[in-house]
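As you look at this complex, bear in mind that one protein chain is not there, while each of the others sits in place.
Chain naming follows the written order as A and B, and within any one chain the residues start at number 1.
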Amino acid sequence: MELRVGKDGVRGKSLPITTRSLNKAYGAFVALKDIDLDIKSGEFMTLLGPSGSGKTTLLMVLAGFVRPDSGSVKFGDEEVIAKAPHERGIGMMFQNYALFPHMSVFANIAYPLKIRKWPKAKIATAVDEVLATVQLTGYQSRRISQLSGGQKQRVALARAIVFKPQILLMDEPLSALDKNLRETMQVELRAMHERLGLTTVLVTHDQREALTMSDRVAVLRNGEIAQIDSPAALYNAPRTAFIAEFIGESSLLSVSLRDGACFYRDQPIDVADNTGGASGLLILRPEKLEFDNAQRRRPDRNYFFGSLERVLFQGESSLAFVRLAGGELVTVRRHLNEANHEDFPAVGSPIVLSLHKNESRVVRDDRGQ
Amino acid sequence: MRLLSRHLAAMLFSAAVMAANAIATAQAADVVIVQNGGVTQEAHRKAMWEPAAKALGFTFDEDTSQSWTEGKAQVDSGAVTWDIVSLNMGEVQLAVKADVLTKLPSDIVDRSDFLPGSVNDYCVGNTVFSTNIAYNTKKFGDAGPADFAEFWDVKKFPGKRAMYKSPRGNMEAAALALGHPRSEIYKFLSTEEGRKAALDKIAELKPYAVWFDSGAQSTQLVKDGEVDMIYGWNGRIIAAIDAGAPFKINYKDGLLDVDCYAVLKDAPHVDNAIKFVKEISKAQYVKDMPKYVAYGSPNLKANESYDEKTLARLTTSPQNVKEEYMSDFAFWGQYGTILSEAFDHMLASN
Partner (left out) sequence: MSASLTSLQARRLNHEALRRAARRERRGLEALLLPGIALLVCAVLLPIGVMFYLSFIGEDGSFSLENYLRLWTTPVYGEVFKITFRISFFTTIIVAAVGYPLAFVLVHLPGRLQNWALLFVLLPFWTPVLVRTYAWLVLLQDHGLINDGLISLGLISEPFELSHNVTGALIGMVQIMLPFLVLPLFSSMKAIDQNLIAAASNLGATPARAFRDVFFPLSLPGFLAGILMVFVLCLGFYVTPAVLGGGSVIMAAMRIDATVRLYTSWGAASSLGIVLLMITVLLILVATYVGRRAGQGLFR
């Protein structure tokens, strides 16, 4: 068990979470398949995946709402797999907040403390404190229906942490908020996590949210963990085509392996990393491709040739669609500044694109699975 | 004030009357006649209305009503669509007091042909029924309660008794059980003490009584063997017997009662209605009524044409009627209301 002292003095104890061989099937549908997951004490772990990937089931298994068919869940050294939700003592934020509509803000937040039979005075102090933490001082007697979405979110957070749990679970907590508020709350929740040091597990289908908030992200697919890594590693070094497509934008080019060398059609490609086997996919991130000049080739780059099909203005950047000679359509993002503001070639012009060798990664094509 | 209240009543009931909208058809037919539905209405239609209408060259329309107050509502609202209604003789006095009936010509029927008391200035009797003791022959053989003293004797005749949930009939029965002869009943009941004694006597049977609200219910109680004896209406008991119930009617001290035809005040076809009542009361039609229902007409001339079997089923046959007595409608007109309240109070209080 790790003990942390936040910078404003809020003491937080936290516990690691360990799962082993978790299996859960609903009839023929396999929701979880042999899930082994190690979440470190105080870590912010995000479970990311498309719908039906098993991420919510996994979170519900941790919370105790879904009973798996087999496996183990440990908080610290304690096996909790057979424990009922109310015996697990973990904080949780629900989708749509799940605030009790018939109770005031105070009663909502005090509820876990009342159950734990705290004395009245201590409850009042704790609620005041946690309301200050979520910046809702003075909202004690408000009714839930009188709160805005963001305020409800804060009350839900306050209720989830007021009883000083050592683990915090969040089930798509921000999905009901509009985009601006969601981004603000992402930053706030992340800051709160740093202050409290709780082991936190977030479920989301929003990859940007996952990248923004997490220490590590576990990408789930068909009930299995496809890749588990830091956000940067996940983005920069996706292990499969599915991850590459799911995290960030990318165009994928079919490549083949001949005599130890990698070819796009008949053009040799220098790659930094090849996990694709005999025929893999080369990942082209739009922002990593550069418009280049065929006359001044640099040895550390791979070159691609095509023609400009269309340019979309997107504010801070423009997105160009380039049709390669082989017929594939790739996208290129170009950040705009004074210098390159209006120097796109005309639509239809021949285009040369280049990608640094260190950014050239070939992965296995697992998209169809 | 009276006029105003009629106006308000009109507003209250015209909607319902409109909905029933017999107006259009009422205009189309020569006369509109109303009965209380079911087998009785069917018997009256087949035995009397249809042949009589044919003889007069009339067309008629019919409707169904369960309470004389529906006719009253029509008269009070000024939207009368019915001509002839059938009501209980005991209600006639109330209806006359409420001023909803047309006075009939004195020569409408020959009163000497009719059971005494079954015709008056406003009403011509159409059905005679009686309230009689009947008992389960499986339980008591032929030796069931012979009179009301025995009907009240729960030691000699244990078991449940079905009785009408009303003072009518039960007050008379209690007076008989108290030892008063048939001829003295109403004299006894006309005193405060007499009424109280009779109600107290009825109260004695409360633990053994099943009170029925409707004729259909009394038939069901007898048919299903739910009671061992009944003080109920002869036609309803016969219906149960016909359906296989092992019951026997004891006509001794049976109470005769009459339903009658009256013509509503301001009826759309008053003249036709009077003609029709006169025709359908004739013996040549009413003699056919027992073919369809176990009731007879108070027109005793019909008896001449009946065989033994039919006579045995009719409460108006000479052998049955001689042991029975006629309800005193004036008594019920005077005391019916307060006795109903006192009776329900007796039932409701412990």
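As a working rule, a residue touches a chain if its C-beta (ideal position, glycine included) is under 8 Å from a C-beta of that chain, and two chains touch if they have at least 3 such contacts.
No experiment lies behind these values; they were computed from the predicted model shown.
Visitor: Checking the contacts here: which visible chains does the omitted one touch?
Guide: A, B
Visitor: Taking the full complex into account, find the residue in A:Lys122, A:Arg143 or A:Arg310 that is in contact with the omitted chain.
Guide: A:Arg143
Visitor: Give the residue, chosen from B:Glu184, B:Asp213 or B:Asp242, that touches the chain omitted from the document.
Guide: Missing-chain contact among the listed residues: B:Asp213.
Visitor: Please give every residue of subunit A in contact with the chain that is not shown.
Guide: 63-65, 84-86, 88-92, 94-96, 98-104, 107, 111-112, 115-116, 143, 159, 163
Visitor: Can you list, in ascending order, the subunit B residues touching the missing chain?
Guide: 1-2, 5, 8-9, 11-12, 15, 67-69, 72, 76, 91, 94, 97-98, 160, 163, 165, 206, 209-213, 217, 220, 224-226, 336-337, 340-342, 344-345, 347-349
We adopt the following convention: only the chains that are shown with their structure count from here on.
Visitor: Mind checking the centre-to-centre distance between subunit A and subunit B? Centres are C-alpha means, answer in whole Å.
Guide: 87
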